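Inspection log for the structure reproduced underneath, given as structure tokens.
Shown here: the complex without one of its protein chains, the others still in place.
Up next is chain A:
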Amino acid sequence: MITINNFVKVKTLAEAYQLNQKRTNVVIGGFMWLKMGNRKIQNAIDLSGLGLNKIEETDDEFRIGSMCTLRDLELHEGLNNECQGALKEAVYHIVGVQFRNGATVGGSIYGRYGFSDVLTCLMVLDCYVELFKGGIISLKEFAKKKYDNDILVRILIKKDSRKVSYQSQRNAKMDFPLIAVAVAKKKNNIFVAVGARPMKAKLIQKSGCLSEQNPSQEEIAEFADWAKGQFSYGSNMRASKEYREYLAYVYIKRGVKEVLKDDH
């Protein structure tokens, strides 16, 4: 059970940062996952008064406030045009509309959860996180970082016209994914992120790995086999290590085919 002594709707990021330096104070995000825990919180830090619930589009990037909901990601036309609907696909299967209206992007990314669809999908984009103290760092780097007391302000996605595909598999509609695979292609670079292994998503990148012109099915299968071997897998109640590894191979292969589709 979770208990909260004070709910503090902060007026500035500096106030949020200062409060967050104490271990008993917590930024509550959407509160969807946090509420499931067992914790005594002295001050629940609420960022909802800071205008971070907007997705701004500029000529070269999307700036997603950390308090945007997963539903905001799902419904944002510009964002989904940029990644050919991959972000929508990544969040669409997460419980239901009500849940996605509550869960925040900041909470999903800050948590760096092993089961995260959002983290896996964003990783193959040219994506950065803006931290109050830590400045702007790549999502790949952020995912590797230990938890600290900084405040995640925004997610930044650069527009670089990469082609993206996202796929996941679940044992039941509303369950966590038992594997999540995102693939992207930019020029001759292929990016692959695999999440829910059940460890948190990790990104690999390879250049010039497939023929420029019409790579054969064998080439694609060979790449998928190599790529799946770059990740470690584990077993839990949802799936075995071996099953996950095999699924990763299948979805990487499908993802690569998807991102190559309009090239030839």
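Following the convention adopted for this analysis, a residue touches a chain if its C-beta (ideal position, glycine included) is under 8 Å from a C-beta of that chain, and two chains touch if they have at least 3 such contacts; residues count from 1.
Convention: contacts and distances are computed from a predicted model.
Trainee: Consult the UniProt record of the chain that does not appear here and report its protein name from "DNA-directed RNA polymerase sigma-70 factor", "Universal stress protein", "Lipoprotein" or "2Fe-2S iron-sulfur cluster binding domain-containing protein".
Mentor: In UniProt, the chain excluded from the picture bears the name "2Fe-2S iron-sulfur cluster binding domain-containing protein".
Trainee: Taking the entire complex into account, which one of A:95, A:221 or A:250 touches the absent chain?
Mentor: A:95
Trainee: In the complete complex, the non-displayed chain touches which residues of chain A?
Mentor: 2-7, 9, 28, 31-32, 35-36, 41, 44, 46, 48, 71, 92, 95-99, 101-102, 173-174
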